[in-house]
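Note that this is a trimmed complex: some chains were dropped, and none of the rest were shifted.
Naming follows writing order (A and B), and every chain is counted from residue 1.
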Amino acid sequence: MTDAVRAALRAQRIELPSWAFGNSGTRFKVFAQRGVPRTPYEKVEDAAQVHRYTGVAPTVALHIPWDKVDDYTDLAAFAGECGVGLGTINANVFQDDDYMLGSVTSPDPVVRRKAVDHLLECVEIAAGVGVRDVKLWFSDGTNYPGQDSIRARQDRLAEALRETYEALGEGQRLLLEYKLFEPAFYTTDVPDWGTAYAHCLRLGPKAQVVIDTGHHAPGTNIEFIVAFLLREGKLGAFDFNSRFYADDDLMVGAADPFQLFRIMHEIVVADALAPEAGIAFMLDQCHNIEPKIPAQIRSVMNVQEATAKALLVDHRALTEAQQAGDVLGANAVFMDAYNTDVRPLLAQVRQEMGLDPDPVAAYARSGYADKIVADRVGGQQAGWGA
Amino acid sequence: MTDAVRAALRAQRIELPSWAFGNSGTRFKVFAQRGVPRTPYEKVEDAAQVHRYTGVAPTVALHIPWDKVDDYTDLAAFAGECGVGLGTINANVFQDDDYMLGSVTSPDPVVRRKAVDHLLECVEIAAGVGVRDVKLWFSDGTNYPGQDSIRARQDRLAEALRETYEALGEGQRLLLEYKLFEPAFYTTDVPDWGTAYAHCLRLGPKAQVVIDTGHHAPGTNIEFIVAFLLREGKLGAFDFNSRFYADDDLMVGAADPFQLFRIMHEIVVADALAPEAGIAFMLDQCHNIEPKIPAQIRSVMNVQEATAKALLVDHRALTEAQQAGDVLGANAVFMDAYNTDVRPLLAQVRQEMGLDPDPVAAYARSGYADKIVADRVGGQQAGWGA
């Protein structure tokens, strides 16, 4: 069994978000860090460091227009030189003054047209560099009761999604992300998995739901949603992060490592871990106060540890206990895997991959952190938010 | 406009739950009240009082086996004599020791068979008395991670629903209710509207979703769900109640009257208020510490007041402000209706219907409360729960 587990861990793939390497913060303050990238190229360089020490993070998701460049083919080539590739293209229709009352669901048809055009541009960028997935998150919603028609906004949303869907090329996918609230504070137009699912179902097989682990109401059982969407064939991707309160965007596994294990268990039992299963496992985090590259390394490791534990669950014993109605027995089998210290196993996997068993230490020793602080002087640090 | 509003209010129909007239409580204690019904017949009598003074509550939902009788036709005839009719048949697969680990999703096929047989019995009872709706709520779920397979339970659920659906007669409907948690504390097999919707969609047009207003995670925007399901043609019914915390089952409108208004606004804008629209508006409440008949009267009045306010929204002005992007203006139009004191309007409506303008006072004067205390001595008071 261990051979299969190690093989699965070696084959695992986690996508990094370019924006995690730029500055981020809350509405109260974005704390600038030294050495932060100024360009998409520098973000890709940083992401490549994460892959270099973990070996399982070979792609970098882009956010348009944050990562807008003149020539995406050139950026892709540069990424290749760094040892990574470009990943999911993320549309952004929330940072232009025109979008104050919504983008694709705005009451203003001119704004809607502009937003849809951006979505189409993202499909085109993805196609141009051979990327499969275009990910859509809409901040659209309202702040006050009565502000706009909930239903009319759904009509506008459906129309925009349809036009985007129809622009998808062969082998491309539209990934639709939902979020409970923020920045909209009364209604959000895609607030939950049910809404995303219903739209994706109408669109067709190329439309899939994205689960961002931070985008749920308190008490929501996320692994249930994972299991449900996998059963329906409608789970397309994860945005991994963790949270204690709202959309905190902390490192995945930092707030509730047991929850991450339960999520990965649903992935494993549905045989959806391998890249060919078509689930994109992406990080989507903000390192507001911690250094970004090591935080991404740590996040990748957290996902690996949860995955390793999920792979160690004794499924035969679990199923036997479940079918016997042995509540404590089934729970004990499940917890046995969770309580295992998988760090030695992962150290071994890394060594089999020709990597340092301790990615954090290896990165620290590399001197890269000092180098970027020294080199990246002047210019405009990458960031997002207000 | 007022004529149409008054006509709509006169035509409104709210269904009463038989179980609201029996004792109820929490896991800590069921406080017995004097005069509580001992039989389904006495529950129907009490429900008829509510209709007598409000004029808009002509049907009584039954809960099987709580309301099990030898002859439902006789019960229906008795109801008719009391001035009301029988309403939705509610299945109950959560109060038998066999259901400890689930009913239709139990790992034990014998238990599942028993549960499905009960559902089929409910369909039959409904058909026998000409009732359209059979409502299903499943307490099924698990308490501990690993206890059972989330996915296998969905398979079992789908199978049970399919068999029940196929037993529906012409003109009958299956109403599927969801609930976040309680009594299951880790997973619930139908935890949210998305799950209920997905199952109903697969079942077909006779399957519709029930929204119980108390069954959501904190922060859930219920009127969004109302609007969404109406747009999809998949909203079948409401279980009305209110809550500050979890499934408190307080009187509808007692905890957040503004929310109830927003819900009724979505009903009104979708033209779904009239009985022919096919939405069943039911109360589902527990009067743990307050007298039950006046609490039901008050609840009906609360729904009427929210409805009246929703009917008073100036839709033309609202739409204009919405389309102009006038956030404060649209909100002001909306709030104008909410801030209106509609009690005089409803008093007028009642007088037009030949009723006392003040149902609470009229009931209090009737002496019925004293009569049942005097008459209902001995026997076993109706109740539910442990």
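Brief remarks follow.
Note that a contact is a pair of C-beta atoms (placed from the backbone, for glycine too) under 8 Å apart; a residue touches a chain by one contact, two chains touch by 3 or more.
For clarity, every value in this text was computed on a predicted model and none was experimentally measured.
Whole-complex copy count, one sequence throughout, 2 copies displayed: 4.
In this section, only the chains that are shown with their structure count from here on.
In the Cα superposition of chain A onto chain B, the rotation angle, rounded to steps of 5, is 180 degrees. Computed from the mean C-alpha positions, the centre of chain A lies at a distance of 39 Å from the centre of chain B.
Residues of chain A touching chain B in their complex: 101, 107-108, 143-152, 154-155, 180-181, 186-188, 191-195, 197-198, 201, 216-221, 223-224, 227-228, 230-232, 258, 262, 266, 269-270, 318-319, 322-325, 327-328, 330-331, 333-335.
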